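Let me give you the structure first, and then I'll get to my questions.
Here the complex is missing a single protein chain, while all its other protein chains stay put.
Moving on to subunit A:
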Amino acid sequence: PHALVLLEHKDGAIEPASLSALTAAQQLGGAVTGLVVGSPDQVPTVLERAKKLKGLSSVLHSAAPQYAAKVPEIVSPLLEKLLAGNSLYTHVVSAHSSSAKALLPRIAAKLDVPAVSDIISVSHDSASDSTTFSRPIYAGNAIATIRAPSSIPLKFFTVRSTAFSAAPEDDGASVPLEELAPVEVTDAPTQHIKTDLTQSDRPELGVATRVVSGGRALKNAETFKATLDPLADALGAAVGASRAAVDAGYADNSLQVGQTGKVVAPELYIAVGISGAIQHLAGMKDSKLIVAINKDPDAPIFQVADIGLVADLFEAVPQIVEKLKQ
């Protein structure tokens, strides 16, 4: 097999989720080519990092001003041209990130092949040229095993980053680079106007090793912040929220943990005032150590928690912060 892995990047660094996708691609057991697409001022910095990635056999890169915003209608033709009628690549792999989720199905459909989303395991059988995946369905309440047979010449899949460790760098490595000519798109039907990213000094939710999450019991946006921020600061943790808390306006959309938000699997997950709806559990139940603080002893969150405390969160959380500081 020969996999093509999309290496997404931000501020000159390769996204950690793409490094997990690279690990998954290596598990196919063949060559792995990385692909870096971006604007001319983004790509050179990213290549400095990409060429040190141990698991790669080569890196393709394509730079053009029109690739700055990763509009699928503009990036897709580049990959269609690379992959149409090709006999080199057998798999196209990416993180299950918002931009890859928008892009990969578009390319797959153009090439008339299906795609497999959000896989948590992968293995390839060269004899039968078939790849077997497992992936959560029904918000993680069941796990499906799916086989892409040899009749699918190019197998597309996106990778749940929490299920694979990040591929390491090797300072001694120098992966060969190869330029890929951009495909100019002059009649794109979509124009990117702007991107607004939420600013935060805390670790990013998707990759943080510690997460403190709040639910509707936090009462309002002010008490959400006043209660959870000190705990997150004391632990160096990212802040997350249940859908109920986000819908009620206590926390930003980008902080939502669950089936339709972020899926996280940190070393430590502290659920504060979260009852534990199945959609929320789907987003955090693979965390290593789960702590739950809730007034209701029957809250479903306690069924998955390693350390449960039945208490009024407004009393307990400040005490925990105090004791952690001692």
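Definition applied: contacts are C-beta pairs under 8 Å (C-beta built on N, C-alpha and C of every residue); 3 or more make two chains touch, one makes a residue touch a chain; residues count from 1.
To be clear about the criterion, contacts and distances are computed from a predicted model.
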Candidate names "Ribosome biogenesis protein ERB1", "Probable electron transfer flavoprotein subunit beta", "Pescadillo homolog" or "18S rRNA (guanine-N(7))-methyltransferase"; UniProt protein name, chain not shown: "Probable electron transfer flavoprotein subunit beta"
Contact with the hidden chain (one of A:38, A:140, A:215 or A:273): A:140
Those residues of subunit A which, in the complete complex, touch the missing chain: 69, 71-73, 76, 97-99, 101-110, 112-118, 132, 136-149, 151-152, 189-198, 204, 206, 210, 234-235, 243, 246-247, 253-254, 259-260, 267-268, 278-279, 285, 289-291, 293, 302-311, 316, 319-320, 323-325
